[in-house]
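Report on the structure given below.
Other chains of the complex are left out, but the ones given are in their true place.
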Amino acid sequence: MIIRFDRVAVDLPAPASPNPNGASLVQELLGGKFGEMSTLMNYTFQTMNFRGREQEQARPFYDLIANIAAEEHAHIELVTYTINLLLSGTTPRGTDPTTAPLAGANESRNSYHFIASGQTALPMDSMGRPWTGDNVFSSGNLKLDLLHNFFLECGARANKIRVYETTDDPTVRAMTGYLLVRGGVHVVAYARALEVLTGADLGKLFPIPDISNKQFPEAKALEDQGLHRILYRNNPADFPRVAEVWKGLHPEDGSVLHVEDGIPEGVPSPVLPDEPQLTAPGIGAIDETMLQEIATRLG
Amino acid sequence: MIIRFDRVAVDLPAPASPNPNGASLVQELLGGKFGEMSTLMNYTFQTMNFRGREQEQARPFYDLIANIAAEEHAHIELVTYTINLLLSGTTPRGTDPTTAPLAGANESRNSYHFIASGQTALPMDSMGRPWTGDNVFSSGNLKLDLLHNFFLECGARANKIRVYETTDDPTVRAMTGYLLVRGGVHVVAYARALEVLTGADLGKLFPIPDISNKQFPEAKALEDQGLHRILYRNNPADFPRVAEVWKGLHPEDGSVLHVEDGIPEGVPSPVLPDEPQLTAPGIGAIDETMLQEIATRLG
């Protein structure tokens, strides 16, 4: 069970300009094989499927995956809102269909944003292919699942870097910068879990790919504040023992890892204006009388 | 953002016996087109994509969908744990691969339960096909999205009824009984939302399909306690205005609808024993020395 909050983890600046093709690329971080749908669903299923979690040695790993799973919900929100902000105002607003307001779809990479959605995100990748449950790996073997998660986060990191490099739009960069830091925490967390479990020393593998978060100004600013050292203990009562894994020094800069209880304070979810040419949401499109009627019925 | 709890909404009795083919059928309620992955993801995306939500008339609908989305997380848990319980003990436990412990897979409908997972659930349907983002509908037009949701819940109801009818296993029946009631609340909620939005009168459509929840003893017992009258207001501070939609009388039995704040108390998540023949989780399979080493590292 969850309690959901109407806040997002970090403030997203307004886009430089509406940018439908940029939105089409950002979709990779939402619904691609290495997108946030994948991280969310992998860890959610691995926790529900975790056999033997009540064992003393197993519990810290269960708690770790569960806490990270919970954070991933915030990440699908950030990517989704980035897409939605990029798509807002992409086509001229209005209620007259004869002006061909959606003409821009002809030159856009992803037509679903105009036909299937109201210029908003869908769980698909940068080529418009839907996210699939095939992306979930849950073998039941803890070591193998942790290795998968470590690889998944490295692959996700590569995708974030590359999407960052497609644009200088401030919304995209703020979002990818934040996710590079938070995803970086998860990369380290799964490596550390493997180390605790086996005694192997994975520290020299970092960074994968071969470029540091410090090269990305938006990420560097957050790491300067220490955000890469924090693992959020989403629910300290129910998933307590993460500090038995998340401990010691960060393998890249040697800073001290620490656990923080709860979720980030965040900010209110972004405002998404009406797009009347898409009757989204359609309430503003109807006449005043009807609005009053609805108000009455809501009464 | 979410806070996650390590509890499930309702107590699941132990299965009558391990039942891999039963588990294969229950997968339809998890990863099928009308499964809980679909309800969760449809409503989650519709809320993140909801344009104009800050408008006075729109807000109650936004709050309604957001609250229901949050509840659906509990539903993927219930279905997943049902599958996991049915699969526990399905094959003989042990660490010797030469005894062919997984021979049962030869007669089982879904081989992924034995090869891809540790006898646990995956986001796929009753034929082993993965859940897909194509199942998410988010047009941006409120009326159309609500109509979709109403249809989706009716389709989900049909699937629950039919899966119920495949077995007399108590775990499956407890789970489907509970979900028939809670899904029934969502059917009514979306119908009511359409009524509030348009003034149409949908009450006589019920029940869809043409069989009452009261015909299912496990559901009837919960409705006798009034569970079908309750809409959970998951987060009263952030998604407050649901009572402007969830109000009046239940269209089937005329009981008074009411809103309850917070999530159900629930019970602790079920315990899932090790399956050593699948090295799930694999920690128990290693020698004592190594366990002590891990304990030390965790230290």
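Order as written gives the chain letters A and B; numbering starts at 1 within each chain.
Criterion: a residue touches a chain if its C-beta (ideal position, glycine included) is under 8 Å from a C-beta of that chain, and two chains touch if they have at least 3 such contacts.
For clarity, every value in this text was computed on a predicted model and none was experimentally measured.
Student: Please state the number of copies in the whole complex; 2 are the ones shown in place.
Tutor: When the whole complex is considered, it contains 6 copies.
In this section, only the chains that are shown with their structure count from here on.
Student: For the two copies subunit A and subunit B, what is the rotation angle that overlays their Cα atoms, in steps of 5 degrees?
Tutor: Superposing subunit A on subunit B takes a rotation of 180 degrees, nearest 5.
Student: If you average the Cα atoms of subunit A and of subunit B to get two centres, how far apart are those centres in Å?
Tutor: 23
Student: Quick check: in the complex, which residue numbers of subunit B touch subunit A?
Tutor: 1-9, 31, 37, 41, 44-45, 48-58, 60, 66, 69-70, 73-74, 76-77, 80-81, 84, 116-124, 130-134, 136-144, 195-197, 199, 234-235, 238-239, 244-245, 262-264, 266, 269, 271-275, 278-284, 291, 293-295, 297-299
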